[in-house]
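The other protein chains are all here in position, but one chain of the complex has been omitted.
Letters are used for the chains, namely A, B and C, taken in the order the chains are written, and counting of residues starts over at 1 for each.
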Amino acid sequence: MSSHLIESLGTTVPLAEAFSDRSILRAMLDFEAALARAEAAAGVIPAAAAQAITAAAATDALDAAAIARAARDSGTISIPFVKALTALVDSADASSGRFVHFGATSQDVADTAMVLTIRRARSGLAVDHKRLTHRLRELSDRHARTVMLGRTLLQPASPITFGLKVAGWYAALTRSWARFERSCDEACVLQFGGASGTLAALDGRGLNVSERLALELDLPLPAAPWHTERDRIAAVVADAGICTSTLGKIARDISLLMQDEVGEVSEPGGGSSTMPQKRNPSGCAVALAAAVRLPSLVSSFLTGSIQEHERGVGGWHAEWPTVAAALQATGSALASLAAAIDGLTVNPERMRANIERTNGTVFAERVVMLLAPGLGKETANSLISDALARCRESGKPLRDVLLAMPDVARAIPPQILERIDVAEDYLGSADALRVRLLERSASVRASEC
Amino acid sequence: MSSHLIESLGTTVPLAEAFSDRSILRAMLDFEAALARAEAAAGVIPAAAAQAITAAAATDALDAAAIARAARDSGTISIPFVKALTALVDSADASSGRFVHFGATSQDVADTAMVLTIRRARSGLAVDHKRLTHRLRELSDRHARTVMLGRTLLQPASPITFGLKVAGWYAALTRSWARFERSCDEACVLQFGGASGTLAALDGRGLNVSERLALELDLPLPAAPWHTERDRIAAVVADAGICTSTLGKIARDISLLMQDEVGEVSEPGGGSSTMPQKRNPSGCAVALAAAVRLPSLVSSFLTGSIQEHERGVGGWHAEWPTVAAALQATGSALASLAAAIDGLTVNPERMRANIERTNGTVFAERVVMLLAPGLGKETANSLISDALARCRESGKPLRDVLLAMPDVARAIPPQILERIDVAEDYLGSADALRVRLLERSASVRASEC
Amino acid sequence: MSSHLIESLGTTVPLAEAFSDRSILRAMLDFEAALARAEAAAGVIPAAAAQAITAAAATDALDAAAIARAARDSGTISIPFVKALTALVDSADASSGRFVHFGATSQDVADTAMVLTIRRARSGLAVDHKRLTHRLRELSDRHARTVMLGRTLLQPASPITFGLKVAGWYAALTRSWARFERSCDEACVLQFGGASGTLAALDGRGLNVSERLALELDLPLPAAPWHTERDRIAAVVADAGICTSTLGKIARDISLLMQDEVGEVSEPGGGSSTMPQKRNPSGCAVALAAAVRLPSLVSSFLTGSIQEHERGVGGWHAEWPTVAAALQATGSALASLAAAIDGLTVNPERMRANIERTNGTVFAERVVMLLAPGLGKETANSLISDALARCRESGKPLRDVLLAMPDVARAIPPQILERIDVAEDYLGSADALRVRLLERSASVRASEC
Partner (left out) sequence: MSSHLIESLGTTVPLAEAFSDRSILRAMLDFEAALARAEAAAGVIPAAAAQAITAAAATDALDAAAIARAARDSGTISIPFVKALTALVDSADASSGRFVHFGATSQDVADTAMVLTIRRARSGLAVDHKRLTHRLRELSDRHARTVMLGRTLLQPASPITFGLKVAGWYAALTRSWARFERSCDEACVLQFGGASGTLAALDGRGLNVSERLALELDLPLPAAPWHTERDRIAAVVADAGICTSTLGKIARDISLLMQDEVGEVSEPGGGSSTMPQKRNPSGCAVALAAAVRLPSLVSSFLTGSIQEHERGVGGWHAEWPTVAAALQATGSALASLAAAIDGLTVNPERMRANIERTNGTVFAERVVMLLAPGLGKETANSLISDALARCRESGKPLRDVLLAMPDVARAIPPQILERIDVAEDYLGSADALRVRLLERSASVRASEC
């Protein structure tokens, strides 16, 4: 149980609500009420009992904190929850309490509540995902022709466009999200199996009840209960992890571009408690914090997913906090990055200036590509090394240095050599790739882009 | 660089070969030869150069260990590799070396080699996966009616069938594998972007060359290069992790069932260096060892996938050992579990005996389900508690105790009460669920089962 | 922000209180009040301001939830906290608010609050640790002569004593705890450095203020601020992780020994929502759940501890939830295992019976050790294999089979052969080792045991 202060950067208001006691209790109550109705419809329990249970489940009478405290004794919240609900039903109709949780097991209600909560959290994430990708698309289009340095290993490289960079972010996020949605679709299925997963307590009517229960909760019915087969939930957590790493990459890039010495983009950010001049990349910090945490949460879930026989000892008991932290941190990253992109300032002049301050040396590759076919790699490399040394010593632009080198001037046509450091001339297929990234990601599933 | 001894349980012979120096070098050479041919076809380099490069790349002349040592200087194997290949080509045709790796960047060859290696490793894994799932299916069918204890939190629970248990393993593995295959399909795409990912060095012919290169290598061409968008490889590693956790669950169950005191199944296993009577679950140990390692390898990959700008510093450099360890360990787990299942001995008599030695107490739930509707939960629980206490004290079976309790005998029809501890009578929908698991998993995609 | 229900097994009441909003806010207020007093004493701010700040900090007037919500804007709770405190001080004395947080930076108050919270949590953990180790020591002494099967790879091995097994648990826990305490001692030091860690805002009086502040808070003063040197906190989290793995090993052993088929020990445990006969190892489940989570929390902290320059972007922001979850889960494991050991039932009869039901085959090693020196390994192995086969076929005890084998009877003195399967005769140095484990662990530091 952590405090608002501790979790302040690790969740959002809607997600904190989705994982609140009220929300979890609601999901558990919904399960029990739906179960009662399904069983009544299948003739397993009396209709009056279903009504009494449904009525009790519609109230907010249960005490989550007390249930949580009692959970330490039995190792699950389900047992004190069922006890409390039974008492509540009995207090209204003494002959109906006996039909609460009828034929179900602790894990049925706990897992189905988890699935319902995942489904709810996902809807929240989807809003920010949509907002973020929409803005990225716009941003990419707007900066289709904005040239900037490519940077490899944090060093200047041949130029790119900011539009291409953003399209790369967009496509990765679109793919990651598509995977996450697919995993949620697969994972958000009913859990209902009874003590050992055979529905034995319901005699031959277990599948009938299952089908009705699934309909009541609007959840698909899987082939069978999955008490100790956690692969589908694992995929949800893993794919949330991949989403968050993708968000972390975007945040990392922005925070680097926002360095004062680089100054190419700036997120709205936040201030400092002591330094008035500062504008911190605090949106990026929130996203990167999530990206630090998610890989380990994925790891934790995978480790715990090795669950013994028909109900695990420990692995299952570790799941809830991991799932809750993973989805909340993912959502926090999405929300903070959506806000950062929303308010992003882009500075094309600094982008161009940063290319220019390399004095044209980032076009050295281009020179080699022009020289090598005719002169061979060795000679080409030797010439460019020579030229780069002269640039460093003289402070002159590479273009001027090259124009003054007869061997180079002979080998490269003047109309090219004179524009050797024009970024727009050395963008290759940047825009074609940008358009491909946007188009394919928008129209197709992750598997095809 | 680890030894055979250290890695002995973490790989298989075919996988060790797939990740060997010879194999990696072959993939890198294949890339360079294919690139040369694609560029020749596109008119970027002379046909003679493509022939010379192809010829040099067909030899085994490069020294992997020397390339590996030199990699520490530049931070990548690609640079010494390209240098060595260039020298090799030059030694045959001095005018062709200059066209080696033409317009490509280090990461193009390294990543494409990684992708080709993943594709190769996957084929190896598929063989064992197929063998394992085939056997599991047979095993499930053979034991459709073999009753055994369900076990929750390692304690006896209502009975299940061994066929249902195995069907659960089968379905989880089938789903996990389908996810892994899908991720491999998405990830095994060409990497080709040049220095900053714009294909600038190839002028306007970059996409043309890309398409030809993809065809040469029989790899799909993605929308754009993905130098710092690692989500697709991350998904491969994550889905290998989910597969391995699934294998770990199966291995955990088998090793528990193989305990001498349980004695229900036995894998061929291995001996002890000192205790002649021992038969160790060594196949399970290998699978469980992989399941210990994979979650962290997934975590490591996700952490490293936050890569800066157009080429990362550190994150990219951490990938190869992680991918290699992850796929080899997954394959080792698959192979050892396939062998364990192949040689699995099942002991239905012990399964039944373990039910019987609970003295019928695992049917207590059944009694409550029969009593509660009429008498209420409280009375039902009180009666069964009373009955269980008598069982413990007298050592008599629950059935006999219950028959001697008038309140119970009144409430439960004698033909049911007399068979209250017949496992076959309390299997619920076990076989229907078993059949659903096998049928849906076999015929459909992960998303639908 | 997670709910009571979600965190129910991951914390204890005292630890939840230590990491509550009230507790964190108290630590932050204590820092600011102590800072004001230290600065007043050093002549940096007026005494009246220190009084006003101390007075305001003594109230409970701040709204943690509002501060937490505002934290998303600036990326830290410190900024809205300082703002709120300043307003509170100003409302009492308008000339004192300006001296709140004087010369300090956000991270100074946040980190010192973290350190104070760790110190508080550690005291809570120490109580359960002491209780647990005390009981383990007693348990080991009580069962110094209780024989049971050794078990390797979950298969029966030569006998041990339960006292030795427990002494192993005890010693590992004592060592792990000593490491954790040492790390806490090292880590629980003042954080105070100002904006860039130079104490520049305090002119030359920074160290003077630091010393006074450290005294006020009863925290050691480190050599220098440690804003981006997180190794000491990392060691706390890592050593909590090692403690928890040790607890997990104990819990794993108990849960295995508690299996119905083994039946050698039993923790008080909890019931089932549906199966009245069940007694679940729920204390072990809680400890094992923590052991599933801690490794990843350690990993997450280590990843985030790579913090840029003088204040990190993301890594720092990820720490709080990780530290809070790690210490709470460790404490939850300690508490639940202490309760489990407190109420542990040990069944020496089942322990002996489980040895006996191996029919003496677990003494096969002993036979080989007696035969091999005279007959050679090959012959010894061949004889014992033959004997084990006869045991299996005939169901006779190994002793009887061996007595009937002339080659064996010739090689092993009859007074030994007749007692070949007496567990007490084949315990080696079990008790000497047990005593060594208890004595060394009790009297010395981890480094010496």
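Note that in this section contacts are C-beta pairs under 8 Å (C-beta built on N, C-alpha and C of every residue); 3 or more make two chains touch, one makes a residue touch a chain.
Remember, it's a predicted structure, so these values are computed and weren't measured experimentally.
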- Task: Using the touch definition up top, pick the residue from C:D185, C:E356 or C:D386 that touches the left-out chain.
- Result: C:D185
- Query: Among C:R37, C:R311 or C:R350, which residue is in touch with the absent chain?
  - Reply: C:R311
- Task: Could you tell me which of C:K130, C:K377 or C:R392 touches the chain that is not displayed?
- Result: C:K377
- Missing-partner contacts on chain C, residue numbers: 45, 75, 86, 94-95, 97-99, 102-103, 105, 150-154, 157-160, 164-165, 167-168, 171-172, 175-176, 179, 182, 185-186, 194-204, 206-207, 222-226, 228-232, 234-235, 238-239, 241-242, 245-246, 248-249, 252-253, 256, 288, 291-292, 294-296, 298-303, 305-313, 365-366, 369, 372-373, 375-377, 380, 426-430, 432-434, 436-437, 439-441, 446-447, 449
- Task: Tell me where the left-out chain touches chain B, residue by residue.
- Result: 1-13, 16, 19-25, 64-65, 67-69, 71-79, 82, 101, 103-106, 194-195, 201, 248, 251, 255, 270-275, 280-293, 295-297, 299-300, 303-304, 313-318, 320-322, 324-325, 328, 336
- Contacts of chain A with the missing chain: which residues? 152-158, 255-256, 258-262, 272, 274-282, 285, 295-296, 299, 303, 354, 357-358, 361-362, 364-365, 368, 381, 384-385, 388
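Everything that follows uses one rule, which is that only the chains that are shown with their structure count from here on.
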- Query: Of all the other chains, whose mean CA position lies farthest from chain B?
  - Reply: C
- Round to the nearest whole Å and give the separation of the Cα centres of chain B and chain C. 31
- With chain centres defined as C-alpha means, what is the inter-centre distance between chain A and chain B in Å? 23
- Task: Check each residue of chain C and list the ones that touch at least two other chains.
- Result: 255, 272, 274-275, 280-282, 285, 295-296, 299, 303
